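Pasting in a structure now, in structure tokens, and then I'll have a few things to ask.
For this view, one protein chain was removed and the others were kept in their places.
We call the chains A, B, C, D, E, F and G, going by the order they appear; numbering starts again at 1 in every chain.
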Amino acid sequence: MTLRIYLSGEIHTDWREQIIDGAKGLDVSFDSPVTDHAASDDCGVAILGAEPDKFWHDHKGAKVNAIRTRRGIGQADIVVVRFGEKYKQWNAAFDAGYAAALGKSLIVMHGPDHQHALKEVDAAALAVTETPAQVVQILRYVLDSTLP
Amino acid sequence: MTLRIYLSGEIHTDWREQIIDGAKGLDVSFDSPVTDHAASDDCGVAILGAEPDKFWHDHKGAKVNAIRTRRGIGQADIVVVRFGEKYKQWNAAFDAGYAAALGKSLIVMHGPDHQHALKEVDAAALAVTETPAQVVQILRYVLDSTLP
Amino acid sequence: MTLRIYLSGEIHTDWREQIIDGAKGLDVSFDSPVTDHAASDDCGVAILGAEPDKFWHDHKGAKVNAIRTRRGIGQADIVVVRFGEKYKQWNAAFDAGYAAALGKSLIVMHGPDHQHALKEVDAAALAVTETPAQVVQILRYVLDSTLP
Amino acid sequence: MTLRIYLSGEIHTDWREQIIDGAKGLDVSFDSPVTDHAASDDCGVAILGAEPDKFWHDHKGAKVNAIRTRRGIGQADIVVVRFGEKYKQWNAAFDAGYAAALGKSLIVMHGPDHQHALKEVDAAALAVTETPAQVVQILRYVLDSTLP
Amino acid sequence: MTLRIYLSGEIHTDWREQIIDGAKGLDVSFDSPVTDHAASDDCGVAILGAEPDKFWHDHKGAKVNAIRTRRGIGQADIVVVRFGEKYKQWNAAFDAGYAAALGKSLIVMHGPDHQHALKEVDAAALAVTETPAQVVQILRYVLDSTLP
Amino acid sequence: MTLRIYLSGEIHTDWREQIIDGAKGLDVSFDSPVTDHAASDDCGVAILGAEPDKFWHDHKGAKVNAIRTRRGIGQADIVVVRFGEKYKQWNAAFDAGYAAALGKSLIVMHGPDHQHALKEVDAAALAVTETPAQVVQILRYVLDSTLP
Amino acid sequence: MTLRIYLSGEIHTDWREQIIDGAKGLDVSFDSPVTDHAASDDCGVAILGAEPDKFWHDHKGAKVNAIRTRRGIGQADIVVVRFGEKYKQWNAAFDAGYAAALGKSLIVMHGPDHQHALKEVDAAALAVTETPAQVVQILRYVLDSTLP
Partner (left out) sequence: MTLRIYLSGEIHTDWREQIIDGAKGLDVSFDSPVTDHAASDDCGVAILGAEPDKFWHDHKGAKVNAIRTRRGIGQADIVVVRFGEKYKQWNAAFDAGYAAALGKSLIVMHGPDHQHALKEVDAAALAVTETPAQVVQILRYVLDSTLP
């Protein structure tokens, strides 16, 4: 069966595209959160009506996004979570915890600077990577038993 | 039955003590991660042997800590997760995601500065608080139906 | 072990007290939602801060109440749901559906006027009663094998 | 994968058709209860034999309908529950509770008049809508990341 | 999606064929235990080697049959269990209990003579039928909303 | 912790008493269905009102009994199911299937005459016994590692 | 539906090929761990970077392999575990325990020499075989009701 992968986390670099491109020809499917930052922030009020209070503005949007996110994680065989250089990225860590509790195979991607701060997340993962190429190599190995 | 609460997140202020003190007289029990920062960082190598590589040093420790953490969250009725002013606190967000996936009642505590960055975590919570006193008031209300 | 019962639904008559009184001497424990109507409506804003918009006022309160409600249903052996004569009582039907999905033993209580409207709820129940005395008789039979 | 949606609740207006029409072209599938009121009321006795007592007449029918309803909710990614202007609609609230306990993404639809009475149901939802168009917009956003 | 039905119980009449024939044209699939009585009795020793002791002869066979049976029930939306006129048919009742504990929709089929002896099984069912035609009518109604 | 045992099946001999007597001094607790045959048959109508139709008379009673039965099986570590010499005993086989699907440790008790008819039930059991003394010996061994 | 089989255990003989060849024409699909011994040992460091310590070298590889293994077992209807003549084969026994806890149908394959040492594993299985041909015969019987 097709290997289903959910790509969670950082949305400001092209790491998802690199993985998807690298995995061409493999029997995989990819899902991810909405990566259009503005749409992701405003989806709640754009559909359900404006909110004067920023908390509820965000709340409405986060819940609409959760419809997509939880389904994506719930259907995945593998959840890849990337932590980038910037921002708090608490939603990435939240997704990692959510995936871990569901028993999903977790692959984490981050640079060496974040190693200590991410040690609990790394400890729940089956692989800790630094680059999209490594994720692709894992997918290829898991499907085809071939190593780089 | 005793209401079981797990207090996750920030370890550098006395918010846990404030909640535990405030809840005196209520039928509650509290659990938390190890809050001794040095012990938490070094438990793996102190028990299982030194590691020259910082990654594995941290890895060993994070896994030993996970024995306590996952049991604490798994047994809790309510998981309170506090995000403080400093550090990345990805383990706090990880715990929140883990608790959410298990269907635990989640209470988040953070200041207004973190509101936007925590919107996905807040959206999974049954209450978003700013102070330990508010958490105590919720516990009292849940147990005794009394409001402040 | 003590038989745990959750008493959900109508809060404007003394049906809960009748059941609790009638069950004196049995090895049972009772839980219920907060039955102080005003406290139940205002708990969210009283603890977490006022909301100008009635929707969010109610939303905050309903979520705080859910901390108690979901734990109560989740820990119960038997969930009794009473539909009274007045109001929409959608939360009662919601609790019944929630309990049914968790596989809890469901006892419904309502007058004959509501029979047709409650047929789906009744179909999920192991007993459909009209009076608190009948609920007590069931509890006594389940525990002690004695019939009235 | 196809997004599966279960449309529960009110059966006397064309809200289901509006959603299904609006979602043309999206990768979605829809399921719903039997919406032929007479068939839904009489299916039990029509197939399994007449009952002189209205309670058992309804009981037989409600159980046959449950075969369809529980499968529909159980297979859905999203459960939309609409509360109309009339009737008790306890089965709609029951379905909402059932879906919530299964961890389904819940979208509620109702007019402002029912806001207070539905606050517990709304609190369990990821979106509270008023119109079929809003539901369609959510489906489109969840699948295609596009906003209206 | 295709409605999956498991046909458990009596193997000496053609009730399965009647249901399968009657359901022609519906989007259904059927599974059942091995209905060749001799093969079902001897499969264990035929494949895994003879046993001098009848208990182990039967034990080996019952376990091999369980590979098929548990998968069939586990994948079914609806489990139909028919109790015929003869034999103990404890495996039919066992399958009914197994299906009930998994939350499957249970349809029981038996004649009026067995009504009292099967009351616990009937109480766990969503429909109690006497004829294959009734089962077909339920399947048609569940899929197409049409009554006979 | 106390070993919890549910004693299901035949109610016309004193096998339960023999087990309970034999297990004196062990850290065990026992539960069972209501074994007063008349009470078990009539509990539904005695509490919830008479039914002219025998099917619904039995139906009401079987459901009230299910409140006790399902809790008893659900809380048990070990489910012992005895098949006696007489009657259809389909409820015993139903309980065995229900317990098996929940992953309970199943001990079956029956005479050699029923061996072939019970082969599917025996195949799901961890022990097939003939006498109450054997059940007691198993309980003692499981708790204290001592053999007869 | 296609019968999904996971072939776990010994990797130094052609037993997998024999089963796959023998099952030609049956509606089955097969999955297995990576059976290239060198790739399986080195996959972690080949993708994620070298480790001077053999423990972490192996640890990285075992976790990457677990991505494939746990998915394979999790999706299987039947898990076949073969114990060969050589090596410790603890991973085979680990897989058997993992599969048993998930309620998978377990088929064990080993020679008579290992009978006593594997008694706990055999006791959890639905069939204990010695040859690939026996496994094929079981698959054919489970799917087509035909015996050799």
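Going forward, a residue touches a chain if its C-beta (ideal position, glycine included) is under 8 Å from a C-beta of that chain, and two chains touch if they have at least 3 such contacts.
Worth saying up front: this structure is predicted, and the values here are computed from it rather than measured.
Trainee: Considering the complete complex, identify which of B:L3, B:A23, B:C43 or B:A93 is in touch with the unshown chain.
Mentor: Only one of B:L3, B:A23, B:C43 or B:A93 touches the chain omitted from view, namely B:C43.
Trainee: So one chain is hidden, and I want to know which residue out of F:L26, F:A39 or F:A127 touches that hidden chain in the complete assembly.
Mentor: Residue touching the chain left out of view: F:A127.
Trainee: Can you name the residues of chain G that touch the chain not displayed here?
Mentor: 54-55, 58-59, 61-63, 65-66, 69, 83, 87-102, 114-124, 128
Trainee: Considering the entire assembly, which residues of chain B contact the chain that has been omitted?
Mentor: Interface residues of chain B facing the absent chain: 34-36, 39, 42-44, 46-48, 60, 63-64, 66-68, 70-71, 75.
Trainee: Considering the whole complex, not just the chains shown, which residues of chain F touch the missing one?
Mentor: 1, 3, 77-78, 105, 107, 125-129, 134, 137-138, 141-142, 145-148
To be clear about the criterion, only the chains that are shown with their structure count from here on.
Trainee: List the interface residue numbers of chain C and of chain D, divide the shared ones by all numbers used, and answer same when the ratio is over half, different when under half.
Mentor: Answer same: the two copies use largely identical residue numbers here.
Trainee: Check A-B, A-G or C-D against A-D and flag the pair whose interface repeats it, over half of the contact pairs matching by residue number.
Mentor: More than half of its contact pairs match A-D, so it is A-G.
Trainee: With centres defined as the mean C-alpha position, give me the chain C-chain F separation in Å.
Mentor: 31
Trainee: Roughly how far is chain D from chain G, centre to centre by C-alpha average, rounded to an integer in Å?
Mentor: It comes to 44 Å between the two C-alpha centres.
Trainee: Calculate how many whole Å lie between the centre of chain B and the centre of chain E, each centre taken as the average of the chain's C-alpha atoms.
Mentor: For chain B versus chain E, the centre distance works out to 49 Å.
Trainee: Which parts of chain F, given as residue numbers and ranges, touch two or more other chains?
Mentor: Answer for chain F, listing residues that touch two or more other chains: 63, 66.
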